[in-house]
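One chain of protein is taken out of this complex; the other chains stay put.
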């Protein structure tokens, strides 16, 4: 872990969001197995440090354009466990009021561009957010997340190029989790690092240990401060591993077991917890207290979601267009 | 000029096609000014060496996917001046029988994929040609041309990535002619060389003097021999200059005059002619003989085109679908 | 033996891959994984990685590559993971594939398999019916079977067709529909509709999953003396207007049913042609039953309200019969 001058409160905040992310997703998996979730389930287990580390490096009025594995970042931007679970249960109280499902939600007021399925589509959109900041002389940045698979799409290229040419305050952050659905990295690209792709745009590209939350945080913080100073965009790649199937229906039998074993040892939350303990920032009782708090929050969220009303079919056609 | 072991006949063939390209296009400009052309006119003056040098490095059964500035390559692949002019005059004898115009033509039997307007669209298509070669174990390659502007499109990225991952026998050849319509390079990309973009794909990327026909030829020949041996794709960038407007309606007043003056001194045909003369491969009488032959050919082509019938409106709907 | 719609597609692919070396497949996760819907399960093992190609995540590139391979005489089959992502390859399809033969005179034999449609609780990005986007584009053929028999026969015909064909396979039908499929080299010609149920009161012109809902509506209405004729288009482009006309001439009443939104859907074209060409034999207005003008909602409550179904079809058919 790179030593960083972070106050214990900040470190504990990171710890809290890592644990909240993991806890919420584990709960969703359990609900899924019980048939209580509507639709598929996308989990970020093992790669929470990228979402949380990145979001922890941002200012409150910065914006994120998340992927389907960025629950941690969404939570840090203010999405509540209740909203998240109500979304997974397709309730009226969910973030899209049942119009869209699972990880497809956002709220621009809280600085979150709603994720959509077509991979990499949010990268041009994030570029436009950066453009708005630049035109209005705001010292804000936007963090745009994407997967290794998404980096093969044309929209990735067009967005990074546009951001670089216009020197926009965008941080492109890659979850390199070794797979895109069943497709391993070597069938996705012929370069070693996704960060190598930055060279095509004349922007800095760095590769960090994506399972080291403070390493992610510091790389993103650096990129953010450059962006804020008018230095233009950067690409930050976090190497990590997708520890579950693409979605919960997928047993991921195409992933070698040894690979998972190897990565399990590098679990980002375990590592960070160990670090906090060695730094004497966390002890058993503090950990227990946080754990209890999280359990309560999560269970409250489950009850909230389950007792929330379903959408009303009479609203079906409401809001197809915005009214003036 | 890099010394290459090229027999004089080969060098004279290159010279011939350079001159034919220039001569035909000059004739088209004259016809355009007289109002005898249907539609716009796209000229490759000043960058003929890229098309001709590249095509001269290919084997007869290799395939090209040209841009709108690759007349020289099309001619070397067998397009005749008559067909070319009939196309510009939108005649029934043109390569598309009046269905499409100017530089939008091709003939797969002669190894030419028909160019279409959306920039970079042919790059994925060329990749598929390379895929067919690979699947059938044919030792053929495909040369896919594109402009500096086209390199900003998503299809460029997706195609180069796919070709690299699959190690396909494709040579991606860039006319870096400093402008995309009115847009100068620095508004198109934040890297110095288009060839830098090869680094994102793990393929070789080389930059050559695009106004040196033999330099282009040898770079493409090298890339072709690697591709033929299973070494996968390469990117070859020829630095050149678009010496006229984007099309003939465009006076290109946005291009600094000094820039044109500078590049005019590096005219690829003048330079190659000087080289041939110093090498004693060409003298006044040989040059005159070639010039006369070209004039005759070109004028015959003009007459042919002008006396060719217009398409017949009754055929309008013929061939929308291929019949089994 | 009855097989599923999914198995019918699988068989068609298998037989064509086996029959013709030029046929190969490309798409995301179709190899080792066997595809998001497991349609190509076992193909990688049988035909090898060269003919069952896992591509990078780049729809435009692999559709473009399929076009290039087709131009060189291959017979590529592209799998879209979901039809919704065909939007990412739109330019290659409409500008390159569709126009090439008209412009240059060279065939582009290419099949794009597009798993489409809703009713599976999958929301706005995994439920769309995008066939109308392509219906307006000359040079493309569009196929949308409703039964295992048609699914198999039409896919084989599509693979052998010298044109770019978009093959719309309905995700809801994959495992919900079973049926007999003739043995041997079973082909269903592109461009031929089929009367899936003879009837005398109202012609229901439909395709895809809505064929089944229409047949169900017909059963509901029988006791009321309303006898629906269900015309399954099977091919959307070129459309078999003769069969439609013959049916409407017989019944004098027509309704079009599709799952795609009504506005701008294919039903508009059918109704418009009937309003022009069958004016004299129409005894009643032409009705359309289709989804409303909105994205496909995710929540089952909303999706249920959104999608046409047997009840909604029966309701309109009753109204039409009584007109």
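We call the chains A, B and C, going by the order they appear; numbering starts again at 1 in every chain.
Methods note: contacts are C-beta pairs under 8 Å (C-beta built on N, C-alpha and C of every residue); 3 or more make two chains touch, one makes a residue touch a chain.
Just so it is clear, the model here is predicted, and its values are computed rather than measured.
Asker: Among A:39, A:53 or A:124, choose the residue that contacts the chain missing from this document, as touch is defined above.
Answerer: Residue touching the chain left out of view: A:124.
Asker: Considering the complete complex, identify which of A:107, A:297 or A:312 is in touch with the unshown chain.
Answerer: In the full complex, the listed residue that touches the missing chain is A:107.
Asker: Can you say which of B:104, B:175 or B:217 touches the chain missing from this structure?
Answerer: Only one listed residue reaches the unshown chain, and that is B:104.
Asker: Considering the whole complex rather than only what is displayed, give the residues of chain B touching the chain that is not shown.
Answerer: 38-40, 90, 96, 98-101, 104, 116-119, 149-150, 152-154, 180-183, 187-189, 254, 310-313, 315-317, 320
Asker: What residue numbers in chain C mark contact with the hidden partner chain?
Answerer: Against the missing chain, chain C presents residues 84-85, 87-88, 90-91, 94-95, 98-99, 102-103, 124-125, 132-133, 135-139, 237, 256, 260-261, 263-272, 274-277, 279, 282, 284-288, 293-295.
Asker: Which parts of chain A are in contact with the chain that was left out?
Answerer: Given the touch definition above, chain A has residues 63, 95-97, 99-100, 104-108, 113-114, 116-118, 121-135, 154-155, 157-159, 161-162, 165-166, 319-324 touching the missing chain.
Here is the rule we use: only the chains that are shown with their structure count from here on.
Asker: What's the distance between the Cα centroids of chain A and chain C, rounded to whole Å?
Answerer: Whole-Å distance between the two chain centres: 37.
Asker: What whole-Å value do you get for the distance between chain B and chain C if each is reduced to the mean of its CA atoms?
Answerer: 41
Asker: Check each residue of chain B and list the ones that touch at least two other chains.
Answerer: If we look for residues of chain B contacting two or more partner chains, we find 154-155, 157-158, 161-162, 165.
Asker: Please output the residue numbers of chain C that touch at least 2 other chains, ranges allowed.
Answerer: Chain C, residues with two or more chain partners: 55-56, 58, 60-61.
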